[in-house]
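Please read the structure below before turning to the comments.
Yeah, one chain of the complex is gone here, protein chain that is, but the others are all in their spots.
Naming follows writing order (A, B and C), and every chain is counted from residue 1.
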Amino acid sequence: MLAERADRREHLLRDVFLQDIYAIPGGEKIKECIQCGTCSASCPTSYAMDYTPREVIAAFRAGLLDRVLKSNTIWLCASCYYCTVRCPSGIKLTDIMYELKRLAIEFDLAQEGAKAPVVSKLFVDNVNKNGRVSEAGLVSKFLLKTNPLGILKMVPRAIKLLIRGRMQLIPHRIEGIAEVEKCLAAAASLGLHPGPSEE
Amino acid sequence: MVEKIGVYICHCGTNIARTVDCKAVAGYALGLPNVVVARDYLYTCSDPGQEMIKNDIRESGLTRVVVASCSPLMHETTFRRAVADAGLNPFLFQMANIREQCSWISENRELATTRAKAIVGAAVMRVEFNEPLEVQKVPMNPNVLIVGGGIAGIEAALQIADSGKRVYLVEKEPTIGGYMARFDKTFPTLDCAACILTPKMVSVGQHPNIELLSYSDVTDFSGYVGNFTARIRRRPRYVDEEKCTGCGQCEQKCPLSVLSEFDCGLGKRKAIYRPFPQAVPSTPVIDREHCLFFTKGVCRVCEKFCPRGAINFEQKERFIDVQVGSAIIATGFDLFDASRVKEYGYGKFPNVITSLEFERLTHASGPTVGKIVLKNGRTPESVAVVHCVGSRDNNYNEYCSRVCCMYSLKIAHLVREKTDAKVYEFYIDMRAAGKGYEEFYKRLLREDVTFSRGRVAEITDVAQNSSENGKLIVVAEDTLLSIVKRIPVDMVILSVGLEARRDALQVAHIFRISRSKDGFFLEKHPKLAPVSTAGDGIFIAGSCQGPKDIPDSVAQGAAAAANVLSLIDRKEVELEPTIALIDEDSCSGCKICIGLCPYNAISFDEPSGHAVITGALCKGCGVCVAACPSGAIEQQNFTNRQLTAEVEAICA
Amino acid sequence: MVIGLSTRFEPKIVGFLCRWCAYTGADLAGTSRIKYPPNVTPIRVNCSGRVDPTFVLKALASGADGVLIAGCHPGDCHYTSGNVKTIRRFKLLQRMLNQFGVEKERVRLEWVSASEGERYARIVESMTKEIRSLGPLEWKTKVEA
Partner (left out) sequence: MNKAYDRSARLVSRLLNIDLAELDDWNCCGASAYISIHELKAHLLSARNLSIAEKKKKDLVVVCPACFTTLSKTNHYLAEDRKFRRTISTALKSANLEYWGGVKVRHLLDVIVKDIGENEVKSRVKRKLSGLRVAPYYGCQLTRPFGEVDDTQFPMMLDTLLSWIGAQPVSFPLKAKCCGGLLMMTSEEVALGLNKNLLDCAAQNGAECIATICPLCHMNIETYQGDVNKRFGTNFHIPALYFTQLMGLAFGFSRKELGIDEEMVSSRVALEKYLEAAS
């Protein structure tokens, strides 16, 4: 039973993953991975990852996507695009990492205590509400959620930044926020995933 | 007379029958005007298939035949011959291609069958207007042009010359020998390249049937199979090949040293030089760019010391025309420019070198007399060999260069043999398909080379700890362990891939050869005609067709030679009679066609006031036919009537 | 008759392919089992320069919805420059078709080398799609009327 359910979820994950990846121009290149490891060795953070970027594709091939989604790998991607520009098969690894992050959030698979999804969600809320990000708001909310004590540690730095005029306390809301809201609502109605090119 | 047409629909096993309803197409054909026989058959090109057609011709008195099967490039000749065997003129046969351009491109049986009917219909309507034609036969000139004096060209030249035919061997460089002359050892046997190559080079130089035209290139190639004319540019050596004995006095006395191209700039040569001591011909050349006489108007030392008076500063570039019946193009390859992979630091880090530079380093008569040393003269304590540089990479060349895995193993072996260095091989996949190759790989595994599976991501000199200080750090994932390794080494050897020569496009234009997507020359058929090209009488051999190792290049050289000799033995060649003809009565004498003909085959006959086509010069492009405002020109087997019939049948 | 086929308009396209490049390229598409719509029926000629504009008009007038002329890339012509002559001729032809009110998408001149099977397939595909959206040519009612 359990195995069956896991199997079903893997299928679902795989379907959504492929649909989204193929929607990226050149996304189908993921099929051409030759497992050479250029991505892993180009990655500045792979040493800290549970699975190297190369293994992410290997896991996808082996039908073990959910293992990757639960790992710390995707949250350590710093979007530096080194893997993407060096990949000899033209695979857009960074975009794949973004997609995996989205999947992990959507299917609620992110590791317990992983901070990155929290930041991303706060960031999105912030932007959706104001159209822009307020750094101070973001940081303080983040710390409240993940590490309330950390706020105390941050105070001296924040004060320094404030004194130097480098931090804005009151968030600015853009005038066209209604416009933004309409666009985003329309996007939601158009489906979460852009879907593959037809024809 | 009413024509009797026979139509044969081939199943080609399931190749056609899987997507085309062959029975239905045959049924459809039988309903077409003048079709008296229509059959479908499993393999029409087989003996029984051909017999069936012959029988029908004899017994049903067929006057026209249509076979719907594969591309005419595959079997047109086969069926023409069969038809001729049964007494019908071969040009009364028409082929319809329902495989390559029909059954293989579609999954939809209905659409493919409809399409097949259209194709067959067009052929049936056209064949009605086919006319009996006579194949033109012209004598085959037995002389052969070979372009490129690497191992493939050398092999071809010797095979042909040994059979008593005359060979013109054109080589761009001052000496023949190609890349092989620059290698130290050859894999997997580790025999010395020079030991097996130089005897062949000497044979070429001495062969009475080979005219070696080195330091030369072909600038124009015209004519048709059996009768080509090659224009060859002979660059001035400033040394008389007839007088020179190759004693080498001039080289010794020349006061000016420059970097040697043959040694990849690692060693020096003189301004008058032979690329290497065993060069063939042994006549040196003067490098005009550097020679003090040419640059400053002084010196002439070589002239003074030449015991034979062979130096001639007055030599000029000259052109010669040679008549040949066939040609073999064996122009070889270029090495991938390693500096394009910026993250490998070639050109930036002195001790990152290419595999060819390593060959020169380890070569007994190379710049270091065979010592493997760093730029500072010290012997390396650790060496990394990096596979797939520029190969298997969408950013550069997508294909596998085929030879690098094996030569990389050879490099590892030589380093292990000559130094105490630790050797690392970074590979993606070990490709050791070849006789004795896998065994060679095993041997290297036994020789304690460290193999690391994973492509190198970068080579850097930014140290992260003291063990990396002053070293080149090779960064790669060990994909078998999923660990990213940083390996500090003294020397990195980049196993650069092979690519089409920079001048391949130019050569392709001169010889009218097509090129494949990767820029290499395109063979007529990848499996069945690997050394032929689309142009009759023009063959290719060696790495100009795609990366090859020495055994394969030699095999191709010999194969091309066999093709050429078989052509020559026929004594005459048949030319397609698809030439243009002018109907003198309709010609208005407007002369439009004359300027259009690329072969100067059309002239104007003043007395009669109309244009005349010289059949032997016409190649049958049909440009004049389409251009003639009075419709006075027709192309045999591509008449307006025939083509219009096809158009009408398709559109009906 | 197959139900379903009749609902979608399948354009009829005549293809003039030069034997050295385009025809060989089209063969390669087949050998590589690349799939594309079977709407172009090929006629093999030695050179695209053989294609008399009247063939094109004849095809359109006889019921074709489009015509594809495909030859070697400029500079690659087996007959040195036949395709250059095709270019010139094609420009005149386009002007003429324009006057007749024939959409320019219906008649195309394309270069396909012997190694460009994929390219040939994509050309046929896009051409079929374009003409399908234009609908049938109906020369008799549109042009001759």
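By our rule, contacts are C-beta pairs under 8 Å (C-beta built on N, C-alpha and C of every residue); 3 or more make two chains touch, one makes a residue touch a chain.
Fair warning: this is a prediction, and the values are worked out from it, not measured in the lab.
Enquirer: Over the full complex, note down every shown chain the hidden chain is touching.
Expert: Its contacts among the visible chains are A, B.
Enquirer: Which one touches the absent chain: A:Q35, A:T52, A:S71 or A:T84?
Expert: A:T84
Enquirer: Sort through B:R58, B:R300, B:R318 or B:K342 and give me the one touching the missing partner chain.
Expert: B:K342
Enquirer: Kindly note down the residues of subunit A that lie in touch with the hidden chain.
Expert: Subunit A touches the chain not shown through residues 20, 23-25, 44-45, 48, 75-76, 78-82, 84-85, 92, 94, 98-99, 101-102, 105, 114-116, 119-121, 123-124, 127, 131-133, 139, 142, 157, 160-161, 164-166, 174-180, 182-188, 190, 192-198.
Enquirer: Which subunit B residues touch the hidden chain?
Expert: Against the missing chain, subunit B presents residues 342-343, 460-462, 464.
As a convention for this text, only the chains that are shown with their structure count from here on.
Enquirer: Cα centroid separation between subunit A and subunit B, in whole Å?
Expert: Roughly 49 Å, centre to centre.
Enquirer: How many Å are there between the centre of subunit B and the centre of subunit C, using C-alpha atoms for each centre?
Expert: Chain centroid spacing, subunit B to subunit C, equals 31 Å.
Enquirer: Which of the residues in subunit B end up touching subunit A in this complex?
Expert: Of all residues in subunit B, those touching subunit A are 343, 388, 392-395, 428-429, 453-458, 475-479, 482, 484-485.
Enquirer: Which of the residues in subunit B end up touching subunit C in this complex?
Expert: Residues in contact with subunit C: 71-73, 97, 99-108, 110-112, 114-115, 118-119, 122, 508-509, 512, 514-517, 522, 534-535, 578, 596, 598, 619-623, 625-627, 635, 638, 640, 643-644, 646-648, 650-652.
Enquirer: Residue numbers of subunit C touching subunit B in their complex, please.
Expert: Spelled out, the residues of subunit C in touch with subunit B are 2, 5, 10, 12, 14, 20-21, 23-24, 26-31, 33-39, 41-47, 49-53, 55, 58-59, 62-64, 75-76, 78-82, 85, 89, 113-116, 121.
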